[in-house]
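Take this structure first; my questions come after.
Just one protein chain is left out here, and the rest sit where they should.
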Amino acid sequence: MKKLLNDPLKAASELVDGLVDYYNGSVEQVSPGAIALTNISDDKVALLVGGGTGHEPIYHGLIGEGMADGAACGDIFAAPPPNVILDATKAVNRGNGVLYLYGNYSGDVMNFKIASQLAAAEGIRVETVLIWDDVASAPPTEKEKRRGIAGLIPIVKLAGAAADRAENLDELVELVTNARDNTRSVGMALAPGSIPATGKPTFELDEDSIGVGMGIHGEQGVGVEKMMSADELAIKMVDLVLADDLPIGEGDEVLVFTNSLGSTTMMECLIVLKKVKALLVEKGVNIYDVLLGPMVTCQEMAGISLSLTKMNDTLKPLWDAPCSSLGYTKLGK
Amino acid sequence: MKKLLNDPLKAASELVDGLVDYYNGSVEQVSPGAIALTNISDDKVALLVGGGTGHEPIYHGLIGEGMADGAACGDIFAAPPPNVILDATKAVNRGNGVLYLYGNYSGDVMNFKIASQLAAAEGIRVETVLIWDDVASAPPTEKEKRRGIAGLIPIVKLAGAAADRAENLDELVELVTNARDNTRSVGMALAPGSIPATGKPTFELDEDSIGVGMGIHGEQGVGVEKMMSADELAIKMVDLVLADDLPIGEGDEVLVFTNSLGSTTMMECLIVLKKVKALLVEKGVNIYDVLLGPMVTCQEMAGISLSLTKMNDTLKPLWDAPCSSLGYTKLGK
Amino acid sequence: MSAPTLDPTDVKQMLLKVADVIIESEEMLSQADRDLGDGDHGLGMQRGFTAAKAQLEGLDPKTVAEVFTTTGMALMASMGGASGAVMGMLFQSGGAALGANDSLDADGLCAFLQGACDGVTNLGGAKPGDKTMVDALAGARDKAEDIDCETVSEALQAACDGATEGMEATKAMIATMGRAKTLGEKSIGHPDPGALSVSIIFKTMSDYANQ
Partner (left out) sequence: MSAPTLDPTDVKQMLLKVADVIIESEEMLSQADRDLGDGDHGLGMQRGFTAAKAQLEGLDPKTVAEVFTTTGMALMASMGGASGAVMGMLFQSGGAALGANDSLDADGLCAFLQGACDGVTNLGGAKPGDKTMVDALAGARDKAEDIDCETVSEALQAACDGATEGMEATKAMIATMGRAKTLGEKSIGHPDPGALSVSIIFKTMSDYANQ
């Protein structure tokens, strides 16, 4: 596995430096791994994201205008330590509190939990919304056991717009919870990515198998099946998402997102999208907007995920607002 | 090689269908492979791009607001036939002529040449600007032999903004030529992509080698070298671009674009960007803006390219204009 | 049969035969393009001649030219790629050089070959020696002109020999044209895929006329 690295053990810190370079003045690194926008307005309720690196453009590539205000970056695939989260929290806080928004993984939950205690001790009000969109990771009755996967793109985008409008932290929590609760995803793994430090694969999967519902690090899903066609896979993903507890049917409007886990090409995402759209339209579901591409990745992992966000009158104006970031940019409607 | 396909021989046509689905109403397919925006204004000088599919998001993923008006899509890695180009030409033409803007590959040049004769026969005025940014493909004295690679992203973006402003086709040609002549790129290949129809690799390269200046299909560059670190590779790319005939130095302003050829991760692009930026800043070059990610790809090919566009007073307002497309979106400044 | 001339229906049958042989050669042509290029030449030719076959089958030709230009248009419209343009042009400009003749004789074949060469050269700028299909096509033209043929069958045999020699000669050349054809020295030893196609086309035509 050839990788463009200098010191594999410094990959995380170098990529965060590079990210600050990418933002070319609009982002600063307040301490190693803690980054924040430079122009957060004084009355803002702040939005902080974070998690392990190596999944670019998430999470830290989602900061920007109309997106998150800052991010706490961990090592490769590892949750950021509490002090990094605290530093980022202080950098984005404008006295109106900070919302922590991140994927539901035990490492992240524990580190953010400690950080919120530290923040509280410094008089900063912090609330948390966990992203748990992966329907294949636990039954609907146990949402708090579900992983956060590609749904975090629409959720962070909606949250970013919400943070620009919210009067206070409670209102922001409510808006973001609305976005989170209306988003469902499922992923299909075709081949592992590699661990930058060692070059070893992140998991194992037979050459003729697909991990149905498998997580982005290779976590167990709902089963392993034989390799299938793009259409069959689209059917399976739509079925799994629509079978969940969020009713999506005739007349409903959804955001559709076909995410590449890394090396799966846009060509393949487009072919899958074609079938997904046909299936939804057949059911009378309206497509409000479409997202596509490698946004929630695990190095050069092959695979795809489908996320649906059911729109409502609260979410629509949030979605229609412009935003800009490395990971996702959209013009206003 | 697992790929999400239905019929490998229909990949191109299915992906174009999926692309129209992605655009969700703002793009139509006027005949197989010929796509156009649905809301081109009546007085517009039109911009048409095109080329083989399989390199998504280029070329057809670059249509949209402030970008190209339409695209002619060929089969996988194959230039579109003249009739597809003609159909797309007719769909975008508003009576003010059409600019063809595409990469300098003999298949594309020949098919677009025939199409422009057919268009002329139907009374449509067509002009052409060839993209030939790859400094490793021929000496500066033989630009017309150079390939078009990742530089086409900034060039098409600038051209899209120019097409919104140009009074006539001649003015558009002049603006786009300005963008093209101020853009230089070089690519580094690490591993081949695969041909969707056969699953075979697009070229061969030793496990410990890098193709320096190699083209996106594996075309010969300036040599094959031993695998190197991200920093060494960044130095090599900056040296190759700065050694070319476009003077870039102290006080100049550039767009910097680190493009992934497919499976090379954003992590790696960021690490390379960090060094590229340091090298440019050291030379007193100012970074006007940064682009990063997989935009000119060849399936899951591994590798990276660097493109620099030297800004001037004509190009700056074009760059600062907002644009939206699958491949590249930016808010206005 | 060793026909002195071919009427439009013969030419149609001959080109249908060419289509079949090219379609069968997909794997071989793709392999040749894998050695030198991006590996899709056989697929493109297969796509083109499948389309050409469909067009030809429905055609009731009055002139010889019509059969060639119909083939050329079908290739041009369906193939794409470098070869779509050059193969389409070969048959279109070759056909256009034949006027309204209702039979193909030895002189007609020479006119076809000259027209084809001019059209392709004009379009793509490749000259003999550049390691393209032009080497095979110009080889066919030169040989058919050199030998003073009496019958179209003889002329086709000469064109076949010339195309084969031209194709063989590409093995020793360094590629300078085409999308993925810049392997430089590494291209030596492999025939150009487009030249291989042209040699198969004329071999099949000659076999048809001389069967």
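Per-chain residue numbering starts at 1, and chain names A, B and C are given in the order in which the chains are listed.
By our rule, a contact is a pair of C-beta atoms (placed from the backbone, for glycine too) under 8 Å apart; a residue touches a chain by one contact, two chains touch by 3 or more.
Predicted model only: the values in this text are computed from it and were never measured.
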Who does the absent chain touch among those shown?
-> A
Kindly state which of the options A:22, A:59, A:105 or A:132 is in contact with the chain not pictured.
-> A:105
Which listed residue, A:39, A:220 or A:286, touches the chain dropped from view?
-> A:220
Subunit A residues that touch the omitted chain in the full complex = 9, 52, 74-84, 105-107, 109-111, 113-114, 137, 195, 197-198, 200, 202-203, 215, 217-220
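Keep in mind that, in the parts below, only the chains that are shown with their structure count from here on.
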Please indicate the chain closest to the centre of the assembly, with centres calculated from CA atoms only.
-> B
Report the inter-chain centroid distance for subunit A and subunit B in whole angstrom, where each centroid is the mean of the CA atoms.
-> 28
Could you grab the centroid distance between subunit A and subunit C? Build each centroid from C-alpha atoms only and quote it in angstrom.
-> 54
Touching two or more other chains, which residues of subunit B qualify?
-> none
